[in-house]
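Working notes, beginning with the structure itself.
All protein chains but one are shown in place.
So, chain A:
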Amino acid sequence: MLFFSYFKELVGKEVTVELKNDIAIRGILHSVDQYLNIKLENSRVVDQDKYPHLLSVRNCFIRGSVVRYVQLPPDGVDIDILHDATRREARGG
């Protein structure tokens, strides 16, 4: 639940999602759910020429199970709050 809550805070920010099949998609985080499925708006594939079929895709749904990384803006993270939340989770869980 920690990362679900954490991603909920990032809704509206621009992120880059790197998938396990190496495709990287940059877009505005629209929503996230308990499985960490991600919906992006205004999305663009990072290497457009390599993936011509994704040219006109602007909004997409990404299944949580295929995400390798979610790259965040450096100022999108309040490290201290994240640390506290993690310690609380570790103590309670």
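The rule we apply is simple: a contact is a pair of C-beta atoms (placed from the backbone, for glycine too) under 8 Å apart; a residue touches a chain by one contact, two chains touch by 3 or more; residues count from 1.
The working rule: contacts and distances are computed from a predicted model.
> Select, from "Non-structural maintenance of chromosomes element 1 homolog", "U6 snRNA-associated Sm-like protein LSm1", "phenylalanine--tRNA ligase" or "Histidine-containing phosphotransfer protein", the UniProt-recorded name of the complex's unshown chain.
Options "Non-structural maintenance of chromosomes element 1 homolog", "U6 snRNA-associated Sm-like protein LSm1", "phenylalanine--tRNA ligase" or "Histidine-containing phosphotransfer protein" narrow down to "U6 snRNA-associated Sm-like protein LSm1" for the missing chain.
> By the contact criterion defined above, which parts of chain A meet the unshown chain? Give residue numbers in ascending order.
Against the missing chain, chain A presents residues 8, 11, 19, 21, 23, 25, 30-35, 37-39, 43, 52-63, 65-66.
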